[in-house]
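To start, the structure itself, in structure tokens.
The complex appears here without one of its protein chains, the remainder shown in place.
Residue numbering begins at 1 within each chain, and the chains themselves are lettered A, B and C in the order written.
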Amino acid sequence: WDEPLIFELSRKGRVGYTLPRPIEDVSVEIPEKLRRKSPLNLPELSEPEIVKHYTRLSEMNYGVDSGIYPLGSCTMKYNPKINEEIASHPGVAYIHPYQDERTVQGALKIMWELEQWLKEITGMDRFTLQPAAGANGEFTGVSIIRAYHLDNGEPQRDEMLVADSAHGTNPASAAMAGFKVIEIPSTEEGTMDLEALESAVSERTAGLMLTNPNTLGIFEDEILEIARIVHRAGGLLYYDGANLNAVLGKIRPGDMGFDIVHLNLHKTFSTPHGGGGPGSGPVGVKDFLKDYLPVPLVGYDEERGYYLDYDVPKSIGKVKELYGNFAVMVRALVYLKVMGRESLKNASEVAVLNANYITRKLKGTRGYSLPGKELRKHEVVFSAEPMKKETGVTAMDVAKRLLDFGMHAPTVYFPLIVHEALMIEPTETVSREELDAYVEALRRISEEAYSNPEIVKSAPHNTAVKRVDDVLAAKKPVLSWKMYRELRERGEVEY
Amino acid sequence: WDEPLIFELSRKGRVGYTLPRPIEDVSVEIPEKLRRKSPLNLPELSEPEIVKHYTRLSEMNYGVDSGIYPLGSCTMKYNPKINEEIASHPGVAYIHPYQDERTVQGALKIMWELEQWLKEITGMDRFTLQPAAGANGEFTGVSIIRAYHLDNGEPQRDEMLVADSAHGTNPASAAMAGFKVIEIPSTEEGTMDLEALESAVSERTAGLMLTNPNTLGIFEDEILEIARIVHRAGGLLYYDGANLNAVLGKIRPGDMGFDIVHLNLHKTFSTPHGGGGPGSGPVGVKDFLKDYLPVPLVGYDEERGYYLDYDVPKSIGKVKELYGNFAVMVRALVYLKVMGRESLKNASEVAVLNANYITRKLKGTRGYSLPGKELRKHEVVFSAEPMKKETGVTAMDVAKRLLDFGMHAPTVYFPLIVHEALMIEPTETVSREELDAYVEALRRISEEAYSNPEIVKSAPHNTAVKRVDDVLAAKKPVLSWKMYRELRERGEVEY
Amino acid sequence: MGRHYLPNLAHRDEMLKEIGFNSIDELFSDVPAGMVKEFNLPEGKSEYEVFLELSEILSKNRTVLEMPSFLGAGTYFHYVPAHVKYLIERSEFLTAYTPYQPEISQGMLQALFEYQSIMAELYGLPVVNSSMYDWGTAIAEAALMTVRLHRGKRKRFLVPKALSPEKRAVIATYTRGAGLEIVEVPWDEEGNLDLEKLKEAVGEAAGVYVEMANFFGLVEENVREIGEIAHDAGAYFVVGADPTMLGLFEAPGELGADIAVGEAAYLGNPMNFGGPRAGIFAVRNDKKLIRQMPGRIIGMTRDAEGRRAFVMTLQTREQHIRRAKATSNICSNEALVAVASAIHLASLGPRGLAELGEAILKNTAYLRKRLSEVAEIPFEGLYFKDVPARFEKPYSEVHEALLERGIHGGYYVGKHFPELGETALFAATETTRKEWVDALIEALREVA
Partner (left out) sequence: MGRHYLPNLAHRDEMLKEIGFNSIDELFSDVPAGMVKEFNLPEGKSEYEVFLELSEILSKNRTVLEMPSFLGAGTYFHYVPAHVKYLIERSEFLTAYTPYQPEISQGMLQALFEYQSIMAELYGLPVVNSSMYDWGTAIAEAALMTVRLHRGKRKRFLVPKALSPEKRAVIATYTRGAGLEIVEVPWDEEGNLDLEKLKEAVGEAAGVYVEMANFFGLVEENVREIGEIAHDAGAYFVVGADPTMLGLFEAPGELGADIAVGEAAYLGNPMNFGGPRAGIFAVRNDKKLIRQMPGRIIGMTRDAEGRRAFVMTLQTREQHIRRAKATSNICSNEALVAVASAIHLASLGPRGLAELGEAILKNTAYLRKRLSEVAEIPFEGLYFKDVPARFEKPYSEVHEALLERGIHGGYYVGKHFPELGETALFAATETTRKEWVDALIEALREVA
């Protein structure tokens, strides 16, 4: 399991490529001052060695196909293989974005159809598929809010309200778009404090960014009142779609009062997360905002067929080159077509059932408390604070110990409003036996914490590497082979 | 690593499939006496569970991409990924063998082109691509020999000569075709005993089956004399292509005097072994035998294009349904086209270099002897007999201990003429470092055998399971879940 | 261009020197003079060029996705779920060989044991090998086995006349060396195996073979009775069955089969122009039969610590040990094809396999109904996948006209069965679309 760096496997003279010969063997002069003179220290390996290297690395990585992966707020559901098969069709891979519209009717149809699904699912009237990820979508959304208010002659609306339980991207995106961020606290129950909201809104309010259900997995049951407060103050309501998996096919953000929605195709719509990306973060808006969407949109008319529509009068411009992560969109559309109305609803119901199953089964186990209301949607946040106080075992220790059971840990220390948070989102694609085993493992860890806490504190024990020192990583940054070589020569690292 | 059987993961009511609806929902009556009444005890799982199950099983398996795999006589070379990519083209997967020739010109062209390559590589004049594997090819070859002699009015030629070092398939195939098998011994040097051969040939000789280089990895340097002896006696010379990787692109069986050749596309031509198959075993013959080949052959003429040729007057018939393992042929042709003349030669040269590198580096290590000539071709056979005598550690123990180092074992106990045989075929696609590490591991095992033999005898220690009890498996056969359930109910197995 | 597969090509001289050679030629010094040659072969191309070239060649094939197809006759367009394809392409499965070292091959061994187990359930016979080359060779091996079981004292093997010409040819070639006499039993007026003729021929037969649906797609009604006739005559009973039938139809083992055979590639594997395939081979749990069985078998056992483990077993039947006396010469088999079929079957489960069978039966019924509007169906009875249709015109003309309309028509059987005249087999599976059938009939109306 100790796979060397690819640079360490390099041997001079080895070749891992074949290239077609150039059309003509003319000599092309590169200006002297631009010709590369610094050594190009890339690894030299043959193809079999490269394949072995990355095969081994892959085996040192835990994915959705490896076992339960209940990383809260990330919706690590199974990624159907049919999505992948269709996404690798030559009609996806080998088309250029600037091809004449008549030669990419298939691609445009896919984007158009996907938009129709997303509109019905969210209750929005128009979508851009351009954003590359959730945060890119949020930036799109808040940029639209900014453009809208400016357009309405309200440049003073420079405050964006966010829940204190919000994903970090919410305030970060708002700030990037030039907003001042105001945090709205949560109540003991785990939902938004309406009084605080009332007193926060003003003529400076641009909007409120909210997830529903929120990051505690709790449905904001006063959502209609929240919408009323914000709208009355002249603000817009932005839906962070990260948690849509709880309500997909049952409840539409548009019906909750939201004006703008971003979705995460890589969460709710089963496209794979790729170790961090690519994702896709489409943004939908109500009719009155559609003129602000990024360009191009995808249009359809009988004569022209599908086309790229650059005629968006007040467009905020572009948040990414070209049209977005097309190969991800293909996967999402395949998923939607296979699932259909009934199964989408079933999926969110089972996701909610699974989360409540874990909630009820784990509740009452020594060391874990359950802040907020008991009824959850797609995820639940337990706190290991009692355990920490009584045994010194932290949420991080619990997470690490879970790895020893061959299971992925929950999200830890988020949301920030819960101390020692363990945020568990099982999703609908895990089996009851996996849920039972997960609860059993968490119970066993509780027993260990109270009988033999050291075993938990020093976890993991059965993984490829032992607990990784992230403090050292930040204190002495080694960020590339180049830096490593230098530090090593100077004797400053010995790993 | 203790993955349950898929039957044990089954839960009533789970579903892992989707099916299109029938065209019409008519009721179709199955005759009462044919309707299934016995319970159909298939597993019930969802797709995510199935994917996890087989993903885990795959991770419990060692393949060519996992590390060195020097299984002698199996040519476990790297299987280029481009082969796989092209073999999964819809133009391969979605064509029916009975399509009109005009709609499968691409497929027929691939078969035709592959035949041209194989002809030049072997010095044969015509090929059938029908055989599914080496042994199927051998059967084809010896059936042709039989038909040829019968056709020549020599039904008495019922003896097939094979070397005592031959692959077991040689005598088995000959016997299936109705031949009596005569074994020709090898000399101390490891090559065929010419005197024995002289005295074995007669008017009953149908032919001689030979590999060259032989299974010791030694080139039969008297091959021209061998051919003369067999031909003079009226027999035909059959080339077992299992070891072609030693001479590919340098020496042609046809130039050695062989009349018939079978090849293993899954060995020499880089197509994957699939855990035991599919392979492909094309058979080539000299001109005078081409009328005996199985039908259909692939023909070409300007007007008709490529076509299936059933006009083979004396054909032995068919050795497999349809045209052979087409998807394997595609892979082999891709390999040939990428490699070309020069690299095919380089490949066999490096394969031979690698085998001799291991030979020289390991030679002289205590406990291993090197029977036969030192100069080898693609593989080398060491004997662990001295080690066994001196320490009790067997070739099997050495093999098992190698697994602990994360390496695949050599072929053991073959060829039968070498006691405690360790048959090592590194192939050309492993690196020098891997060869060095292999020799080092074998040396270290030797040291262990002489200092602490128990550690070798009880190996492996680091694998998913410890040494597997194959004696028990044969004594108490448990060959299916059905048998297991019954035995378990009767308390006769407790694993 | 293949140097990217050859890590040590860059170190050739260095390595030669290190082991005391001066040149590559020295490594080949034992080869007779003049035998080493330059070959007349093209130079290598880049991966990209080969990709372009092969993409172009393959685009010349008109696939069944581009043109509706009604071809069956032993090869069928079934859909392969994407996860099956993904899983068997994982290189740990794909690139491994026969699991000679069980300790590092438990994955493939267990997958094959599961394949054997699933087929055992399907065929109602608990002992299944880990694959033959295809259905045809499986029948041939079964024929040889029944003769061995009679210690060669009986050499006659009966097969239905309504048998695929491919299979017939394979059986002939395979059994020639052992001197078997293959006798064809004709069909009766309903298309079933003629029981009277069977009784006449069965004396001294080593084995009797029948298929649950014959080559013409007709479901054989008297499987059990045929078995009884065989057994009464002291012959072994070999039953062939398409595994996609067996969710609805009784298991061959329950119908009296001693040996059952079939084609695994119908599930989990694309058509691939006819190959690779995988022959299913199952027998009763009877030591006498098991000892004579061809092919590899995976067994469950335990490891040194008593834990469950899997291993190749009963190898003394096989060529690498028994050599000329082996039960078969088979070595490489079709393991990956078998695993793919098992993954597909595990995904279907009992309900899915029954639904699949129903979809096929219903689509076949629709095809048959529509075909009967434009052609004569030679036999009454229940059809599974294939349906024979007899035309007045020469079928070649019909076929040509269908091709022109972008339809892959049926398989002409008149060549091998002249008694059926201008008949072709048209096939349906779960993949057949109503619009395809309707287009076919439309076209046939115009041309037939």
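The rule is simple: contacts are C-beta pairs under 8 Å (C-beta built on N, C-alpha and C of every residue); 3 or more make two chains touch, one makes a residue touch a chain.
Just so it is clear, the structure is predicted and the values come from calculations on it, not from any experiment.
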Displayed chains contacted by the hidden chain, counting the whole assembly: A, B, C
Of A:Arg252, A:Lys286 or A:Lys388, the residue in touch with the unshown chain: A:Arg252
Selected from A:Ile82, A:Met124 or A:Val418 as touching the chain missing from the view: A:Ile82
Which of A:Ala132, A:Met192, A:Ile417 or A:Ala441 contacts the chain that the document leaves out: A:Ala132
Residues in subunit B touching the chain absent from view: 11-21, 45-49, 51, 55, 80-85
Contact set of subunit C toward the excluded chain (per top definition): 4, 47-48, 51-52, 55, 65, 79, 81-82, 86, 89-91, 347, 430-431, 433
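Here is the rule we use: only the chains that are shown with their structure count from here on.
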Separation of subunit B from subunit C, taking each centre as the mean of its C-alpha atoms, in whole Å: 19
For subunit A paired with subunit B, centre-to-centre distance based on mean C-alpha positions, whole Å: 47
Multi-partner residues of subunit B (each touching 2 or more other chains): 14, 47, 51, 55-56, 59, 64-66, 78, 80, 338, 429-432
Residue list for subunit C, restricted to those that touch at least two other chains: 1-3, 5-7, 9, 11, 44-47, 81, 83, 85-86, 91
